[in-house]
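Here it is: the structure, laid out below.
Of the protein chains in this complex, one is absent; all others appear in place.
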Amino acid sequence: MERSFEKYFRQNRLPHLWCPGCGNGIVMKAIVQAIEKKGLDQDKTVIVSGIGCSSRASGYMDFDTLHTAHGRAIPFATGIKLANPELNVIVITGDGDCTAIGGNHFIHGCRRNVDLTVVLFNNSIYGMTGGQASPMTPTHKKATTAPYGAIDRNFDACRLAEAAGATYVARSTAFHVQHLTDMIAGGIDNKGFSFIEAICQCPTSFGRKNKMADPAKMMMWMRDNAVMKAAWDKLPDDKKTEEKFPIGLFYNESETDYATAYNEVIQIAGGADK
Amino acid sequence: MERSFEKYFRQNRLPHLWCPGCGNGIVMKAIVQAIEKKGLDQDKTVIVSGIGCSSRASGYMDFDTLHTAHGRAIPFATGIKLANPELNVIVITGDGDCTAIGGNHFIHGCRRNVDLTVVLFNNSIYGMTGGQASPMTPTHKKATTAPYGAIDRNFDACRLAEAAGATYVARSTAFHVQHLTDMIAGGIDNKGFSFIEAICQCPTSFGRKNKMADPAKMMMWMRDNAVMKAAWDKLPDDKKTEEKFPIGLFYNESETDYATAYNEVIQIAGGADK
Amino acid sequence: MNSEITIKLPRCKGCGICVAFCPKQVLAVDELGKVMVVNADACIACGQCELRCPDYAIFVDKKVKA
Amino acid sequence: MNSEITIKLPRCKGCGICVAFCPKQVLAVDELGKVMVVNADACIACGQCELRCPDYAIFVDKKVKA
Amino acid sequence: MRKQLRLSGSGGQGVITAAIIFAEAAVAEGKEAVQSQSYGPEARGGASKSEVIIDDQPIYHPHVEVPDLVLAMTQKAADKYYADLNPEGVLVLDTDLVPEPPKFKNVIRIPITKLAVEEIGKSLFANIVALGALVRITGLVDFESIKKAVANRVPPHTVEQNMKALQVGWDAVPEQ
Amino acid sequence: MRKQLRLSGSGGQGVITAAIIFAEAAVAEGKEAVQSQSYGPEARGGASKSEVIIDDQPIYHPHVEVPDLVLAMTQKAADKYYADLNPEGVLVLDTDLVPEPPKFKNVIRIPITKLAVEEIGKSLFANIVALGALVRITGLVDFESIKKAVANRVPPHTVEQNMKALQVGWDAVPEQ
Amino acid sequence: MSKARLMQGNEACVEGALAAGVRFFGGYPITPSTEIAEGMAKLLPTVGGKFVQMEDEIASMGVVLGASLAGKKAVTASSGPGISLKQELIGYAAAAEIPVVIVNVQRVGPSTGQPTAPSQGDVMQARWGTHGDHPMIALSPWSVREAFDTAVMAVNYSERFRTPVILLMDEIVGHLREKVELPEASAIEIYPRRKPTCSRAEGYQPFTPDKDLVPNTANFGEGYHIHVTGLIHDDTGFPIGSPKITREVTKRLHEKIDIARDEITHVEEYFMDDAEYAVVAFGGTARTAYEAVANARKKGIKVGMVRLITIWPFADKAIKKIAEKVKGILVAELNYGQLVGEVERVVAGKCPVELCAKYDMTIFEPAEIEAGIDELVAGGKA
Partner (left out) sequence: MSKARLMQGNEACVEGALAAGVRFFGGYPITPSTEIAEGMAKLLPTVGGKFVQMEDEIASMGVVLGASLAGKKAVTASSGPGISLKQELIGYAAAAEIPVVIVNVQRVGPSTGQPTAPSQGDVMQARWGTHGDHPMIALSPWSVREAFDTAVMAVNYSERFRTPVILLMDEIVGHLREKVELPEASAIEIYPRRKPTCSRAEGYQPFTPDKDLVPNTANFGEGYHIHVTGLIHDDTGFPIGSPKITREVTKRLHEKIDIARDEITHVEEYFMDDAEYAVVAFGGTARTAYEAVANARKKGIKVGMVRLITIWPFADKAIKKIAEKVKGILVAELNYGQLVGEVERVVAGKCPVELCAKYDMTIFEPAEIEAGIDELVAGGKA
């Protein structure tokens, strides 16, 4: 019964340290399964993460892995990819890591269209530091820094990614494991900046504060509120209630990635054979 | 012939130090004319800018003015507005200031819907430092840091603002002075985060490098390529050539601004009369 | 018994996700917070538990009839 | 002469924008880089020059017939 | 008259809260008290430790040097944290979660978590059960004081269950 | 045999480029040369100043202490930068742009910008006209060297105009 | 407020700031400072103030500077990585003379380091972290009560000198809970926001220094139309490329604090009357040092302790005085050796200076400092 994806984990570091029921484990598995599906060379694949519970995933994955500073995974990943374009670079980030402190790098990664696959573990909260509001915490939800309920409006990271120039944008959830795997695999296929939002549960820091401490219930909420994009597009506006959200592939267009574009500069400058 | 808008300038600091033909002067005039139009109290209006040629505008305007650090105008402005909501806060920023180093603050300002009016002086270049590429330098244009032509894709700041949650988004140009004034005035009217992109010429750092050293020619280019939104929407795709771009009001929806939302928190917490 | 259920106990954290998503009430969490099989016969090898376990602690294989 | 053209010379930088946008070729930039009125009579007081001058150096008023 | 307590367990068991409440009760009685904690290196799931010092003199060095009592709610915690216990001190263990009690003179084993589950219905109350036991074992604060301290800390709708937990813990201490 | 030159004007006039080319010509002739500049406080439009020191010995302190020659292409620059000029030195002024020449013993006035506009067609060449004049006035580098240095720096399609500008400047120096 | 209760250092810092009149907080969570943000989020609206969680530490610094300019006393808090990110705007606050308090609850670095573990490794950064020349005030409490007191002090100094002040806590004190009795509100001295002394018509200039060399800059919205910039500026507030002004302004920024140095450099001495040796310590480490010194005294060693409450400006005077008196100084700090350099500089060879450093993510045990004292007495490390 040894599953083939286990080879992508550093066995000596499991079990991982995430809380019971934490969705991060599910998303991490979806990533390695997508890697397996796409047949990426384990020696030529680099996992880059920021700081956060989710970003600890890099330590469990048996590749070259880089646990950067909070919010900075994308610039590091950009450097890796440009320095050695033969590497496959996958970025793991949290909702805080990617859209709070890392927001600028996120939109600029999209704009440059560097060939990265970015998976955002969206648990709607700062898990690692114990439950502060993130830019993706839905308005009115509670957090330790929003004891009276959040008044901030929240980002739609997929919409932002598309507006900033990402060439592949998709969303799925920890409940929809296989769909999530497919979305990530699609991102790996896209030669350019691919962004996949993976909605996942943080029972400890988000659930508890918001009357949903049971991780299974949180996953059922995903099941009940996620709507496949095709269906979503047909949904009448009054059915698009606040809790409901679309999942699926939102955008995909092929455009020259940064490293390829730079090769032309090198050509022009006469450095191609150096 | 003394024009009424002259009272909004610090006369002892004119003439300004911008290059001959620089579009910044035109946009600055549009701002004060919008202020006049809206009858803002000169003592209760604060101008906040970042760093760049454009951001020097704050020094010429006779209000409380704040010349912050590069990219940081929006956080400072947020602090001012939240600390004293009776102040009108207008932010002046450049394409580099706002969308490069300040990109994160920009999208988060949009998200929070703080009641600010942000005017981006878009000259497609870093003027102040002598002509490096900005995130809004069109691909293939030349800059001192893009001697072989820029390979980076450029942001559409209006699209980004809308995706990030701005409640008022508009664009105009230095050629369309009156239209630009109207767009800014509309932004002042909107109680929430208003973003106005003002396309303007930098003959020195952008024009010269890109075979358009004559400022009047740059303004004619604006005249010839800007298309009013209504017309743009009807334009067949093949007419939307690379140089053409829409101007006008792109988005405007009324949503509770941050300071107002916070007042409710204060109510709940029982601090309203403190 | 159509299936073989393997549990890597050291990995299990007793979150109850497998229990909740098992369509046949095959699983439960014991007092000290570990999954246990309480109704092996009912298992239909649907794989829901394995699919969603965040800790890669439970694996289900269809039994190959010998 | 329908108009009164006022120039604040210290402000003018001779960029030529007013010259380029004047529909009546009323203006020119002199050798040392300052605007000058070369054909005052042709001015129709359209205000294009004033509107676009980035340096607030030129102002046009319709002449009020006394 | 300095007394030094160390409460240890794993991340979610609430030993830090228990330590805080203990210290609060002492302060309410006018004693000097200092409470500190150290987290495991990892964000989640590591061993967690909290210390309380109670004295009638000012307390400077804030950490326990030689504990008079160690509570361990997991095997890992027991193994890691009992070593420097005062030879005359007490080692309090959760019977089921510390299946292999370290060899130590004065060990008190209480099925803390089991009692919480069986008597109150949730393992969540294990820390309060432990607290009830510790109050009795140490005699450092009055039972009334700890009741007040608990009531002040926990959500109002759980007060009753918490009082019961305290009592369960108190009662579970074997006669010495 | 140290010689210290200061070239000054306003932002867009190209005095820095002129200074660099001068220094390049000197280096090409095997001399020691140092070129530096200071910008006005403001980004644009301020007074701009560039200095060149030429010597056959190593040059340490990099700024001009007592200039042997000051070129001023605006009134502001003239007023600001001639003060510490060596009393035996030369002050070179753009005739039209420095309408009020400072009172100084040895002043050479050349209608630099006017010549550039009239003879080459663009005020842009004023700095090269000035350069031609400076080479002649100082005699520090050969005319051939400066020609080569200019040709190396400017866009190929402007070489001819620049050579003409040099010559115009050279010719414009009044016989002494 | 006046009854004894168990309180955490971070909480006391929140209470102190509020008591000093702080009505604005902008921040970004980071261990071990997070409780300060969380406390502010809860308490500020109860007094009509505002809390805003920003997108990062840079924005947090910007938002509090904006709020301060608009008239609200403002605080931000962070730890190592976040404090590093704030450096540019800390310099802005110094240059533009904006009152603000930055709390740094120190943890182990460099980089992400050991996020939950105590350290005093940002002592030198507090002085030299940003670029360019400017002075810095930094205070370091050793108890929960002093976390409250130094928070009040920090806010007061920031207002009085119109300068950023760093409240340099450490995790030891930040996360410590102890019995504390807070002063009555009436017993707390508050330095109010400085006010313009004349009208615009009378020629008001926002950066003209008062007698104490500190300007009485108006708040935004009061009709003064002031200009604030991070460029070197003259009294009008406008940038100017003048060597003279550049020199004068740089000097004044330093001197406004230098002339008050004796008053703001708080040092406490214990067992020093007849001391032949001295331990220098600060923050949470001083608690352990105190115990070590007391133990050494019991062993008959004539050792005392000098506790720095004000870290910057450095206590040159106090240390010099002691160096002239004792046979040796031991500097105990929870880092690789930072403030010891300052002590050496000031002591200038007058007596031996030894370092007792710990940098292993745990706090000192009294015995470790006692060993240091023993070595010092024995004449240096073997």
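First chain written, first letter: the chains are A, B, C, D, E, F and G, and each begins at residue 1.
Just so we're on the same page, contacts are C-beta pairs under 8 Å (C-beta built on N, C-alpha and C of every residue); 3 or more make two chains touch, one makes a residue touch a chain.
Predicted model, so just to flag it, every value in this text is computed and none were measured.
Of the options A:S54, A:T68, A:T117 or A:Q201, the residue whose C-beta touches the omitted chain is A:T68.
The residue touching the chain not shown here, chosen from B:F63, B:Y126 or B:F245, is B:Y126.
Among the residues F:H61, F:K103 or F:H157, only F:H61 touches the chain that is left out of the figure.
On the side of subunit G, the interface with the absent chain consists of residues 58, 80-81, 83-85, 87-88, 91-92, 94-96, 106, 108-115, 117, 119, 121-122, 124-125, 127-134, 229-232, 241, 243-244, 246-247, 250-251, 254, 335-336, 338, 341-342, 344-345, 347-350, 359-362, using the contact rule stated above.
Within subunit A, the residues in touch with the undisplayed chain are 10, 13, 42-44, 46, 48, 58-59, 62-69, 72, 74-84, 86-87, 104-105, 108, 258, 262, 265-266, 268-274. Take subunit B: the residues that touch the chain left off the picture are 51, 69-71, 100-101, 103, 126, 129-130, 132-133, 135, 144-148, 152.
The rule is short, and it goes like this: only the chains that are shown with their structure count from here on.
Common neighbours of subunit C and subunit F under the contact rule above are absent.
Ranking B-G and B-D by contacting C-beta pairs places B-G first. One simple way to say how far apart two chains are is to compare their mean CA positions; for subunit A and subunit C this gives 28 Å. Centroid to centroid, with C-alpha atoms defining each point, subunit C and subunit D lie 85 Å apart.
Residues of subunit B in contact with at least two other chains: 18-19, 22, 104, 108, 258, 262, 265, 268-269. Within subunit F, residues 42, 46 each touch two or more of the remaining chains.
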